[in-house]
Each structure stands twice: as structure tokens, then as C-alpha cells.
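Note that one protein chain is taken out, while the other chains of the complex remain in position.
We call the chains A, B, C and D, going by the order they appear; numbering starts again at 1 in every chain.
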Amino acid sequence: MRLAFLARRLGFYLAAAVAAIGLNFLLPRLMPGDPSSAIVEELERVSGQQVPAETLMSIRAIFGNPSDNLAQQFVDYARQLSHGDLGVSVVNFPVPVADLVLQALPWTLLLVGATTITAFAIGTLLGVVAGWKAGSRFDAILTPFTTFLSSVPYFWVALLALWVFGFVLGWTPLSGGYDADLPQGFSFAYAVSVLHHGLLPAATIVFSAFGGWLLGMRNMTVTTVREDYVLLAQAKGLSPRRVMFRYAARNAMLPSFTGFAMALGGVVGGALLTEIVFSYPGIGYLLYEALQKRDYPMMQGVFLLITLAVLLANLVADLAYVLLDPRIRAKG
Amino acid sequence: KSGDGAAGATIVHGKTDGGTTFVRNYNVLGPATDKAPNMELVYEPLMRVDYGDGGVVKPWLAESWQFAEAGKLLTIKLRTDVTFSDGKKFTADDAVYSLGLPIEKPDFSIAGITYKSVAKVDASTVAVRFGEPSYATLNQFANILLPMVPKHIWSTQNLNSWTNPDPVGTGPFTLGEFKPQQITLKARTDYWGGKLPMSTYKIIPTSPDALKAQLLKGEVDWASNSWANGEKEYVAKDPDKHLYQLYSNGGAMSVLFNTAKPPFDDVHVRRALAMTIDRTAVVTTLQRPGTEAGPTGLSEQLFADWLDPAYKGTVQKVDATAAKAELAAGGWTVEQGALVKDGKRYQPSILFNADWGWGNYADILINTWKQSLGLQVKGAGQPSAGYYDKQNLGQFDLVAASTGGSGVYGVYRFLSSTYRTPIGKSATLNQGRWNDPATDAVIAAMQRTDDVEQLKTLGRQLQKIVVDKVPFSPIYNNYYFVEINATRWTGWPTPAEFDHIPFVGMGPDTILTLLGLQRRGS
Amino acid sequence: MTSDPAAGLAVLDVRGLTVEYATGDTPVRACDAVSFELRRGEILGVAGESGSGKSTLITALMRLQRPPAATTAGSITFHPRAGAEPVDLVTLSPSGLRSLRWTSLAIVLQSAMDALNPVMRVGAQFVDVLRSHDRSLSREQAWAKAATLLGMVGISADRVRSYPHELSGGMRQRASIALALACGPELVVMDEPTTAVDVVMQRQILAQVLRLRRELGFSVVFVTHDLSLLLELADRIAIMYAGRIVEIGTAESLYTKPRHPYTRGLRDSFPPLRSPLRRLTGIPGSPPDLLNPPPGCSFHPRCPDRFDGCDRERPELLTVDEHAVACRLYPSGDDRA
Amino acid sequence: MSQPVLEARGVSKHFTAGRAVVRAVEDATLALQPGRIVALVGESGSGKTTLARMLARFYPPTSGEIRLHGKTVQGKPRAYYSDVQLIFQDPFGSLNPLHRVRYNLERAVKLHHAVRTKAELEGRVVELLERVSLSPAEQFIDKFPHELSGGQRQRVVIARALAVEPKVLLGDEPISMLDVSIRLEMLNLLDRLRTEEGLALLYITHDIASARYLCDDIVVMYAGQMVEGGPKEDVIAAPLHPYTQLLIDSSPDPERSRRDAFLDDEDLGEPPSLIDPPAGCRFHPRCPVAMDICRTEAPRRTERPNGQWTHCWQQENA
Partner (left out) sequence: MLASWKVRVGLSVLVFFVLLAIFGPLISADPRANDITSISEPPSADHLFGTTQFGQDVLAQTIAGARGSMLVGILAAAIGTLIAVLVGVPAGYFGGAVDNGLNFLTNLFLVMPVLPLILIVAGYVQGTGPWVIALIIGLFGWSGGARTLRAQALSLSSRDFVLAMRMVGEPHRRLIFCEILPHLTGWISAMFLHGMIGGVMAEAGLAFLGISDSGSISWGTMIQSAQQQSAVLRGLWWWFVPPGLCIALIGTAATMVNFGVDEVSNPKLRMARRSVLVRTRKAVEA
């Protein structure tokens, strides 16, 4: 049962990955006109130069040679991808997209990964407490406040934070991922600088993201607390903390866990707007720049990477879910 | 933090337009659109344009030059004291190679190269041949995109894909350390132009807003960015050290009329609309008071000597009465917000670049037109790409676009009908499709002479055409914006007195600025 | 009955227990001045229709009620075994209560599927409670004990590592009975522990409960809507109607001589399995809405024997020996049926 | 005995759950006659609901056939439903909480009769309500299900089923969710419908006492198979199958001397898995009198002159 379940999920993700690659392949081709010619023209317009043969080839491999049929184009595309080749950045020619992505990836993983986990932890914890003490003053104040918080556009929060802490108070740097003067590497000063730069973006992400977790978790906890098994746990005379965490929270968490997995997958996509507000050198910013400069190969590459990461995270989440919820193994 | 280390002499440049990371690509001529910044500190052109002197072309790596054959043959004498940073001498071979590249490789044909061939005359002289008289296009040799590169290195590379990670050039700097978020350039000790007062030039990426804080804190010494209300928010806080300077770049933000289609093929309509642009409102909201463009589009700061006295000091005010009279004279009426003549209605729209945030200024124009003429113009914002597409293809009625160039000829050159294409075909210049024999004649005459007085006369003729026939209508002057924190470095030029503009990215001017600085207190 | 020396003594003494649901403007009184006594080793059955307040009573007895339920009056005096001081569960401090829980008071809920934590192994749920009440117990010992306890109710030891969903309904129900007995409680309350299983299994489970009670000597409050089952199982039976106990007495006397018309009606709602069939009518009408209880005796709208005044006067539960009834037909509680 | 209206002949139902096959009903045969009530008893999971749902054509039988008026049924079940109606266990669940009583009945009437006027429609609805003793009808007609008690809801459900004027009513534990005190009213109502309208009734229950009260014949199911059947008094008084015996012994019976039944604390284990049922007689693992043959071969049907029949080796050999 368990294996069958996993196999089915795996099958789905494989299919989804193929679909994602297909979407990535089709998107530019669905747009009016022939994508590679459009890109070539764009490139010529931007640079005011004729596109060299090498660039043309790279573009053709990713975006298709108009003279080939679609199947042939897909084969070329898949072959290109199977070598880990996401094509060549048009704007940063001849740097491969993969290189640029790899450069930006650690930053995003660090910032968004850490904050996603933190926000989830904080939100879930507070949500459990609010749900456990539903109706208490703590809940009655925190929950509406959080409702409001989670409705505030997060780039707006980022702007305000930047203004207050970066500009008015000057506590945090205004942009970038680290102090450029320091040599990159595993030095203490460098780590401190990375933390210092990451603090504000991280804080704003956590600030605007934990509310959603809190609300979901609160309601799930409220529902779970009314389950018989929680009642029984109380009757068993276990300590309230144990009842709250092992019985109520443990079960209430299951639905948010799926969301958390998706969020983790989304990490690779970066906190787009926040990264932009803080000029944080992550994937989100990369995508934004690609978009602005119409660097289609870069857009496609980043998007493919994000999609595959999300798929992978979901797969991992499914696997983990099997461990978390024994019932799933039976249900399949 | 940045700056005063043991090495001491560092100048920090905050770069705002390059995103968060830099790309190590020093192939000046390569096809990428994003390359390493400030390559002009490594690779230098032959000449420079002196904006302090009406945009006249001055020598740089070239020592002198001479036109012959009625402006069709240019002999350039090179400096003999120039070396590349690898120690090799800069010779005519390098110059011929460098100038020949765009001819030999059409891929590299940068817009504006008009010469047909290059030849070596002797070890320090090259001859450039044009197809037609080219006195007026000398400034192409001042283009930093036509730099002198070392033949011994470049000729062995595949220039299409080479990224030239360790550039060797004639400029005052070599690449010290390259990090995606910080570049340090090291000053050469054997630079032909003299000894630089600093040993290191550091470039950091930043955003316009972050830059402001960095300037205030003194983390950045020098940047090229506009600071609306900079006088109050920056300079006033320490007028001695906080410098915010505007240098006219000779051009203006203008409304271009699409003269290839009605109703803008009618001079009365153009005049009426030009008369009812509230330029003062625009510059007020831009927070650049007093920068309204004159009717000619030539800035007085730069072209004082060249301007027709009749147009000097003119600030065009909104004149609804006159504008209505113009419309009446052309037989136009405005009905329900549209221009009407002979039963045909025209409801124009104005194209602008949304990425510049120009929508709000477009609104000001639209409002004034509505208030003074009753004409309802639609705003049609487009992101950069679409904006340029539509502009070049002539798919617009009115477009807010920058005009400009070096020298009077440079500013007006685009009006030549030689650049004109039918609507639907891309034009890189003359997007307004201006087609006027008188204009063409004057422009052609300017190309054929380097006689300053004659050029001035011709220039005034062009000014008159622009003022009377209104192929485009300037709104406000464009500037080079310079932000400086002079805490560490002094000796900066000022707009009141300069012979080079302290603007980063201006090639030789940038170098001249650096050469002229002194460390404060030493 | 058992040979426990303390037999016959009260283990629980409930007086005037009133529980209200504080929803809406008028509170719903789901338990109204409920009084009874539970003796050591005894099985007290509580029968009543759906909504009569059985579960409310049980949760209030265990102080497990949650908002909006609130115990608004009455006392629950618990007499611990080894001569310790009696305590009032209604006012007992939370920590005092926690020390009594499971070691003295245990509960079996209606649906074992819902009562077992779905993400914990069955054994772990035993270990959890065993170790929290006996800190000296090692993990291994606790698991071993869990297996023994499961064995007691006929579940093989290898099932301790199963998750609840991996057990059948009957096994789950038995497991939760074993769980209730884990810490040797004096009192086990059971809220319809066998409604979800079918008759064969029900009989097996109840047989085991009876056997275990013989061996361990705990008292039981057993709640169900199935009077016919209680008649066989319980020592004494309390009949609840609309939040009140309308009659309480030994099983035999309740079956043979029901006094309250409701009890009689209820008894006659179960068609016989063997004796000759006759047409039965049950009790006409439907149970009252506790939000708007009828005035007087809440049974009067359905009562075949009602007479003048039943719709005004509320009868008290009057005790005579083993039998008590709240009906105006028996003004002194004596036997007139 | 008259001709059966509805018959199941050797029907089986196998569900596939993943790779496993659940043999929920195996070779069941059942006949419903007009004016007679058959009770189907058996423990949880024995396939009673599955059989009822096959008869209601919610599931197609894996094998065997369903016959209505002697003809094998096939095609769209729409016409079939004007003869056969199923009453569900949960009276709340089988009424859409968003629709009034009126809507439910009017839809049923409209779908099966060409009513022309509003008054005619109203008349029919009132008549239906009165037939299930919901009178005065005006008091109930515009109520929502949640405004009715369980018994009243179940009556509305029955009224809706009657609207199509069926010949057969299948009741899947129609009273088990009702309060004890009102169950009998419902049984009496069903009994009246049988007598007055000549309906054929299938009464599914796990309560053997109520089966005895209502029905004429009893059929006992165990683990997907029918193990015994016959006239009710015979089956209860003298069960032929040990499972029937066990079922009767397990049923609460206050008349029995107290606690007798609880004394033999014997663990009979669980009903078998239907995925991998025991070979031979499916009851043999729990059977106190199982013989060797029970473990290998399934017993055939043994009939008694009184109409009682069973599948048990004990009887076959007797």
C-alpha cells in the first residue's frame, strides 16, 4: 500500500515534470509569431548589433528552429535540457543561464528558506497556542491582528521596513546580500555581514508570512481540540503541554504541512517582490531582471528551475507526509 | 566601512542601473547587452566630446587630425606615449584593427559608424575614408563603443563569444578583483595621461534609493543618478561636501509628432499642441525648476554661442488663445474631445515609456490640452520594449521621447528624411517621419563643412525651422546628473565652471575628472 | 457482586449536578440537578434518548466539559479507595484533578476510532499515560505492560505497534477499554462504548468488562440509549429524560416494575425476542427541545398518564430504598404501580 | 405464495480496492413478494447494504441477475425507480437540508406524474404527507428538514419514496438512527403500508428483535453470504445455523435471566476479511461446532419443509 502510494505520487510528479517542461517549451511558442525570430529581433534592437551565429544557435535550441516541426523542436529542447543546459542568457551573452541561476540560488535558498521555515514555525506555534486557548484574550487580540497583517501587501511592508530601519534608523543596510568589501567565504565577518544584510528582508518576509500559518493552524487546532482523542488525552491526566503538542498540534499540523511543503518548493522562486525591494541578489531578482530586459532564455530557465524545485519539494513533502500521517499509508 | 583602508586612496562609485550583480564581460564590442561596468576606464576612444565647449570634438588617444578631400578623408595622428596595461605600445596597427572591426564584422556595426575603410599611414598615423563629407560626424570617434583595443590580444579571439575576463587596454585602470557584487579597479602607474591620485576605483551595485542613504553616510563618493529634490534633501545638509550637479547633455525631453499621418501632418495642429504644453508644471513636478526647454530644443547652458538670440531666454508658456487661433487657421475644430476637420474626427493618443514612470507627466500634458483646447488625448503607456517598438515603427500619434546629440548637428540630425521609413517599418532615427526638403538641405550643408561660423549660421536656420514648423516640441532639458560626496575627494568640476563633466560613463571625461581630484586634507 | 470489603460504600456521590450550555441568550440546561450515588464495584447504567444529557453528564462527572458547557451547580464527591479524604471534583484544583485522572477516574468514549490518536501507535498511547502516572516505569516496561493490557482484552501482543486505523472497530473498542484500565482506576465511565460495534462483538466486549470488573473491582457508570442492554448488564439503572433523572433503581425492579410512565414506555419500546408478539406503540411524540423545555414535568406532553397539574408542577426525585422516581403519580415515592 | 415482484438471483458483488478484491456479497438469492416483508439481518459488514444497493441499482452486480416482475432488469434505471425505492438509514442525510419538504415531494410527483395544475400538485403532496401520518400536512409542508424531528424526517423520506408509487420499498436500517421511543411508530407505519398498499418490503436491520416484530421472513447474512432463511418464528425459535444461534444469543433480551449470556466469556474473534475469506464455510473459524469439512468445502443449501433453509454442514449431514 505504502509503496503503491509512493509509486503513484512519483508517477504524478514525473508526469507533472514532463508537463512543466512541456509548458516551458510551449509557452514561448504559443505567443504570436516565431519566438526565436522575435528574440533575435529583440536582441538586435537592444544591442543595435546583428546577432552572432552562436547566440542564434543557442536561441534556436531553446526556442526552436522555425523550419523544424514541433516534435523535432521538443526533442532538441529535451536534449538540451538533459545536459543541464538551460540555454545562454541573451542579455549576459555568452554566460549560460545555468551559471547565473547557480550564482543566485544560494542567496535565495538562504534568505527565503530560512524565513519560510521561521515563519512557519512561529505561525504554527502561535496558531497552536491561539487555537488551544481559543476565545482567550490572547486569541481574541492576536487573531484579528494577524488577519490584518496577512492582508497587507508584503512588498508594501518591505518598503515601510526599509524606510524605517534602513533609512530613518540606519540599523540595516539598504540593499545587497553582503558587505561587498569583505572577501567572500566562510569567515566570521562575512557571515555576520550576510546576516546583517539579510535581517530586514528576512524580517519582512517572516512578518508578512507567519499570519497565514497562524490563522490556518489556529482553526485547525480549534477543530482538533474538539476531537475525542484530545478529550481522552486530557482525561488521561497528561500534562496540558503534552496534550497540546502531541495530541492536538500534531494532528492539527497535518493540513498545514502540505502548504508548508508547497511554500518550501516556492522558496526557490524567491520572495520576488521582497528581493526586488531590497535588491537582494536572489532568483527572484534574477527573474525580475530577465523580465525587464526581456531575456527570454533566462526567464524560461529560471521558471523551469522554479517549477522543478516546487515539484521536488512536493514530492519530498508527500514522502514526509507518509511518515507523519500513518493513515495515508492505508488509504493510498 | 568602504574607503579609507591602508591603501587609502580608494574612490567608491555606486552604480544604480546595473541590477544587483555584475557580469564579468569586458568584450566591449561583443553582442551581450549587459557587460562589465565602466569599461571606459580600461578602453579609451580616439577623441572626446567637450560638452563644456558646445559639444566640440577634442583629441584623446588621437593627438590631432585633419580632413582632406572635402571631408571625405580623415587622417588621424595618434599619441605616441600610450601603452597598453600589459606594457605593449599602442600603435597605428591597433588603431587600424580597432577601427576596422566594425567594418570587417558587420555584427559589430554600431549604429552611427559611417566610415568605409581604414588604413595605416605610418606607425602613428591612420587614414579613415568616408563615402561622403563627414565633418559633422567626427564625434563617432569619441564614442566609447569604438574603443582602441590591443590587436595582439583581440585578433586571436572569437569575438562573438569571448568574454575578455582580464581586459588589457590603454585606460588608467586594470581589473583588480571582480566579484559579482563589487569590482575593484587598480590604477596604473604608467598611464599616459598622468598619475591618478587614487590607487583603487571601486564599483558597487546599488539601487537609487539605497544610493541616497549611502551618499548621505559617505559610503559612496560618486554616482550618476538623479535625485529629485536633491538640493533640499542632500545638498542642504552639508553644502560643502554634498554636491548634486546637473550638466546639460544638449538634448531635451520632447513631444514628437507623427508627421506622416493626419492630423499631425498639419503644422497648425502641431503648433497648437506645442503652445499648450505646460512645461512649467512638468519641471515643477520633476523638481527641476527652471529647466523648461526653449523652443529650439537646444539647451542654453551648452549652446549659448550657437543659439539664435531671438530664441534665447524664451520660456514657452501655455497660450490657449493663440493655440485656438492656430487650430482655426488650419480649419480645425474640437468636438467632443476630438479634432475635427472635413468631417473627419481624430482622437490622438500619446505614447510614453511606462518604465520611466512617465505616465504622470503624460497626464499633465493631457490635462492641459484638455483644459485649454478641449482636446482629449489618450495616454498610451508601454513598457520599454513595446515603447521602442511602437516608436520605431511609427505606430503612434504623439510620443514623449528624448532628443539630443552632440553639437547642433547632432541634436537635429535625426530630422533628415534619409532616416525616414514608411509607417510599419522600423526607423532608428526620425521616428516622427519628418520630411522637409528645407531641413534636408541644411543638414546636408552642415555635413559638408567644419567651418564654425558657417555651422552656426546653418544651425540657426535649423532652429528656425524647428520653431516655426514644429516637427517636435521640446518640454524640458535633459541632464547628466552627478551626485558626489566630497568628504574624501575634492577638486570636482562644477556646472558653473567645467571643461569636462564629472559623469561616470563619459569615457575621457570620467578619466579627466579622476585625474583632477585630490584627497581631502592632503 | 464482588467480595471487596469496601463494597456497598459510595465511590461517587453526585448531588444536584447542573450543567448548562451557555449558548445563545438562554442557556440550555442539559443536566438539571442530577443526583445519584455510585457504590464501589457497582455498574450504574444510565439510559435515555438522544439529547437527554447522558454525554453531558459523563463529561461533567470527569470535569472534561468544555465551553460552552459549564457546571453551574452541584457537587461530585469522590471517595478514593485507601481511606483518603473525599474530594469534590467540581471544585478540585486542576493539579489535584490531574493526579486523580486515569489512576482513579478513567473514561471510555463512544467511538474508539475518534478516541485514539490516529497518528500514534496504539501501544504508544498506553505508554504515554503509563509513564506519565508512574515515572519509575522504563520505556520497555511500559511497552510490555501495554502488551499485557491488550492481551487482557484479547488482542494479541504484536498489535501494540499498530496504528488505530489498522485495527478493526471491535479491536479498537476493546483497546480503549484496556486503555481505561491501564492505571487501575476505581471508576470507569463509559459513554456508549459499544454502539459502534454489532451485537456479537458487543456481547463479547461487555463480557470482558464484567470479567475485568470482577478481577479488578472498579465501578462503572455505563451510558447507553439501549435500555434492553442495560437491563442485562447493570446493577442499577438511572433513566434520564430531558436532562433529569426521572427514575433510578435496580435493574430487576426497573424491568419488572417500572414506575415512571416514561420508563414504562421505554421498556415497551423494545419488541421481545421470544415472548409472544403484541402490537407495541412506543412513546408517541418526540423528546423535548431543551432550549424550550415544557413547563412542569418535561415528559407531560407525551405522557399517557398525565393529569391536572403535570404541566405546571415539576416533580422531585423521591427516594424510597433502592428505587427513586420523579413523577407526580408517586407523590411520596411509594409503590403504586 | 404469489409471484415475486423483485428478485435477486445468485447476485455477487466484488469491489476492487487497489489490487485487492472485496467480496462483499456472494451468490445471494432473495425474493420480495407483494404484501410481504423480508428482514435481512447480519452483523456489520456482512453485505446487507451492498445487497440493498444492488437491488436499488446503485451498483451493477458482478454476477447474477436482478429481476423485476420476472424480467431481468437492464438499461437506464429511471423506469426501474418508479417501481423500486430505497429508504436510507440516516433520515437527515437523505433529505437535502436546503430544500423544504414541499420541494422534495413536488419534484418526486412531477417526475412521475403529469400533473397539470398547482392545486393538483398541492393535493397530491398533502395526500402523501397524510399517508405517512404527517397531519395536519400544512404544518409540515413548508418546513426545512432541520425543523423536523428524526421520526418526522424519516416519514418525509418515506412519503417521497411513495410519491413514485413503487411496488417495492427497500429499507436499509430505516430506524436505527431514530430514538428508541419512536422506532415502533415507524415500524408500525411500514407495516401499515405493506398491508394497505400491498408493498413488497425489504427490511434491513441488525436488530433481530425488531425484525421479528415487523417481518414475515428472515434472511441471515454472514460475511457476504446468506447463511439461513425462513419464516421468522421458526428461524428465531429453532435456528439451523450456528451463526444465527450466536446472533440470537448475543441480542439483548431482558427476559433472559440476568447475565447468563455474559458468563461464557469466550473470545470468538472477528468476522473474517472479505478480501481473503476463509475457505469452505465462512463461519468456520468462529463456529463452536465446526467440522473438518467446514474448513474446506462450502456447504450447500439445505431446505426444511417449513420453508426454512440454511447453508451448514451440520444440517446437511443431519
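By our rule, a contact is a pair of C-beta atoms (placed from the backbone, for glycine too) under 8 Å apart; a residue touches a chain by one contact, two chains touch by 3 or more.
Model, not experiment: these values are computed from the prediction.
Asker: Could you tell me which shown chains are touched by the chain that is not displayed?
Answerer: Across all of the complex, the chain we cannot see touches A, B, C, D.
Asker: Of D:R9, D:H112, D:K143 or D:R256, which sits in contact with the chain we cannot see?
Answerer: Of all options in D:R9, D:H112, D:K143 or D:R256, contact with the hidden chain holds for D:H112.
Asker: Kindly state which of the options B:S155, B:N229 or B:Q518 is in contact with the chain not pictured.
Answerer: Checking each option in B:S155, B:N229 or B:Q518, the one touching the absent chain turns out to be B:N229.
Asker: Out of C:S50, C:T72 or C:S168, which residue would touch the omitted chain in the full complex?
Answerer: C:T72
Asker: Could you tell me which of B:T280, B:Q347, B:Q395 or B:T449 touches the chain that is not displayed?
Answerer: Hidden-chain contact among the options goes to B:T280.
Asker: If the hidden chain were put back, which residues of subunit A would touch it?
Answerer: That gives, for subunit A, the contact residues 12-13, 15-16, 19-20, 23, 27-28, 31, 131, 134-137, 139-140, 147-148, 150-153, 155-156, 159-160, 162-163, 167, 215, 219, 222-223, 226, 262, 265-266, 269, 272-273, 276, 287-288, 291-292, 294, 299-300, 302-303, 306-307, 310-311, 314.
Asker: What subunit B residues would touch the chain not displayed?
Answerer: 208-209, 212-213, 228-229, 233, 278, 280-281, 284-285, 287, 352, 354-355, 357, 359-361, 363-364, 366-367, 378-383, 385-386
Asker: With the missing chain put back, which residues of subunit C would touch it? List them for me.
Answerer: With respect to the unshown chain, the touching residues of subunit C are 20, 22-23, 27, 66-72.
Keep this in mind: only the chains that are shown with their structure count from here on.
Asker: Give me the ID of the chain with the smallest distance between its Cα centroid and the all-protein Cα centroid.
Answerer: Of all chains shown, the one whose C-alpha centroid lies nearest the global centroid is A.
Asker: In whole angstrom, how far does the Cα centroid of subunit A sit from the Cα centroid of subunit D?
Answerer: About 55 Å, centre to centre.
Asker: Please compute the C-alpha centroid of subunit B, do the same for subunit C, then give the distance between them in whole Å.
Answerer: 91
Asker: Counting in whole Å, what is the centre-to-centre distance of subunit A and subunit B, each centre being its mean C-alpha position?
Answerer: Chain centroid spacing, subunit A to subunit B, equals 41 Å.
Asker: Quick check: what residues of subunit A touch more than one other chain, meaning two or more?
Answerer: In subunit A, nothing touches at least two other chains.
Asker: So which stretches of subunit C touch two or more other chains?
Answerer: In subunit C, no residue touches two or more other chains.
Asker: Which of the residues in subunit B end up touching subunit A in this complex?
Answerer: Residues 1-2, 19-21, 23, 25, 30-34, 106-111, 160-161, 163, 179-182, 204-207, 209-210, 213-214, 217, 355, 384-385, 388-389, 392, 428.
Asker: Touching residues of subunit D toward subunit C in the complex: what are they?
Answerer: Those residues of subunit D that touch subunit C are 43-44, 149-152, 179-185, 188, 206-210, 212-213, 236-237, 246-256, 258-259, 261-268, 270.
Asker: Could you please specify the touching residues of subunit C with respect to subunit A in the complex?
Answerer: Result: residues 59, 62, 64, 66-67, 97-103, 105-107, 109-111, 114-120, 128-129, 132-133, 163, 165-166, 176 of subunit C touch subunit A.
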